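Take this structure, written in structure tokens, and hold onto it; I'll ask about it next.
As you look at this complex, bear in mind that one protein chain is not there, while each of the others sits in place.
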Amino acid sequence: MADQLARTHPLEAWLPAFAELTGAVRIDAEPFVSMAVLRAARATTGDLRIRGTALPTAPNTWAPAGDGRLIWLGPDEWLLTSPGTAPEALEEELQTLLRPVGGSAADVSAQRISLRLGGPQARQVLAKGCSIDLHPRVFTAGQSTQTALGQAAVVLLALDEDEFAVLVRSSFAGYLASWLLDASLEHADPALTS
Amino acid sequence: MQLIECPWCGPREETEFSYGGQAHVPYPEQPGELSDEQWAHYVFYRDNPKGRFAERWNHNTGCRRWFNAIRDTATYRFERVYRLDDPQPSATELAGPRRSTS
Partner (left out) sequence: MTSTFRTPEGGRVDRSTTVEFTFDGQTFPGHPGDTLASALLASGRHAIASSVKLGRPRGIAAAWAEDPSGLVQIEEPFPEPMLLASTVELYDGLVAHGLPGQGRLADVPDSARYDAMHVHVDVLVVGAGPAGLAAALTAARAGARVALVDEHSEAGGSLLSGTDRLDGAPAAGWVAAAVAELAAHPEVLHLQRTTAFGLYDDGFVLALQRRTDHLGGAAPRHEARQRVWRIRARQVVVATGAHERPVVFPDNDRPGIMLAGGARTFLHRYGVRVGSEAVVFTTNDSAYDAALDLHRAGVRVAAVVDARPEGSPLRAEECRAAGIPVRTGSVVAGTSGGDRITAALVAPLADGEVGRADELACDVLLVSGGWNPAVHLFSQARGRLRYDEVLGAFLPGERLDGLAVVGSAAGLLDLAGCLADGRRGASAALTALGIAPAAEVRLPTAPEPVVPAAPLVLWRVPDASGAEGSTSFVDLQRDATVADLARAAGAGLRSMEHVKRFTTIGTAHDQGKTSGVLASGITAELLGVPVQDTGTTTFRPPYTPVAFAALAGRDRGRLFDPERVTALHDWHVAAGAVFEDVGQWKRPRYYPRAGEDMAAAVLRECAAARSGVGILDGSTLGKIDVQGPDAAVLLDRMYTNLISSLKVGSVRYGVMCGVDGMVIDDGTVLRLAEDRFLLLTTTGGAAKVLDWLEEWVQTEWPELRVHLASVTEQWSTFPVVGPRSRDVVGAVFPDVDVSNEAFPFMTWRDTTLDGVPVRLARISFSGELAFEVYVNAWYAVAVWERLVEAGAPQGITPYGTETMHVLRAEKGYPIIGQDTDGTVTPHDLGMAWAVSKKKPDFVGKRSFARVENQNPLRKQLVGLLPVDRQTVLPEGSQVVDFLADGRLPPPPVPMLGHVTSSYRSAELARPFALALVKGGRARIGDTVHVPVGGTLVPVEVTSSVLVDPEGARRDG
């Protein structure tokens, strides 16, 4: 598929600025990740597994699923990411699984983009614009949250002690990238800021 | 900046939520059979008590779920939140003495 038609990432223009950030915070844009939103009433899902992973039932958690992540968005709503599946194939795969139980799936691959934020000061950068408790004992790997970062609504995933994924609607991607770069400036390599 | 407890996501800052007015005001089953006055009552009239009030909230910036809360309109204190499928609060609870704030 798509042998000739080029894809354009909303944050292409920001990648050089991300690459220059070499201090205690790293920012990167995950390239084209397919995503689908899954809906199903909990009572109907039983032992349904998505790519081998049970649907997370604890609010604000995520679990690895296949080559991506399965993220709780609501009591009957999840987001599945998969970098390696075509958007329409991902929707079809999930429709097949969910329709029999009264659920649904919708391709939202271009609805959001995924940023990666890492480094020992990553939590500090997030805390500049995020009102939830980001203490390493509280917001641990496997946690997720839907909240505001700066003035953008985000889905924030704790991947590791100091590694995070930030999902944001594509139209806000530039705003959030600028915001994160601005918030990271003081943690950057001093050579960049002098 | 108050904290509001989302039944799913836990306490979050109030700016993550939107207000949905009085709870437990069902859409009339047969609007066509209501008089203008009865219909106007559904559309335009809501209680406005001083004290405990059952009201609807939506966790917009979070899980986007609607839920109900009992809030004291005089102190702004949220006394409890409950899910849409939880039982409605009793008249006694809503009329009960106000919780002391001290």
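We call the chains A and B, going by the order they appear; numbering starts again at 1 in every chain.
To be clear about the criterion, a residue touches a chain if its C-beta (ideal position, glycine included) is under 8 Å from a C-beta of that chain, and two chains touch if they have at least 3 such contacts.
Small disclaimer: the values here were computed from a predicted structure and weren't measured.
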{"item": "Residue of A:Gly68, A:Gly119 or A:Gly150 in touch with the missing chain, whole complex considered", "value": "A:Gly150"}
{"item": "Touch residues of subunit B, complete complex, unshown partner", "value": "1-3, 18, 20, 26-27, 30-32, 34, 36, 39-40, 42-44, 56, 58, 60, 64-66, 76, 84-85, 101-102"}
{"item": "Residue numbers in subunit A that touch the chain omitted from display", "value": "1-10, 13, 32, 37, 39, 87-88, 102-104, 106-112, 124, 127-135, 138, 150-152, 169-172, 174-176, 178-179, 182-183, 185-186, 188, 193"}
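Here, only the chains that are shown with their structure count from here on.
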{"item": "Intercentroid distance (Cα basis), subunit B paired with subunit A, Å", "value": "32"}
{"item": "Contact set on subunit B toward subunit A in their complex", "value": "8-10, 12-13, 15-16, 61-65"}
{"item": "Subunit A to subunit B touching residues, read off their complex", "value": "59-60, 73-75, 77, 131-132, 145-148, 153"}
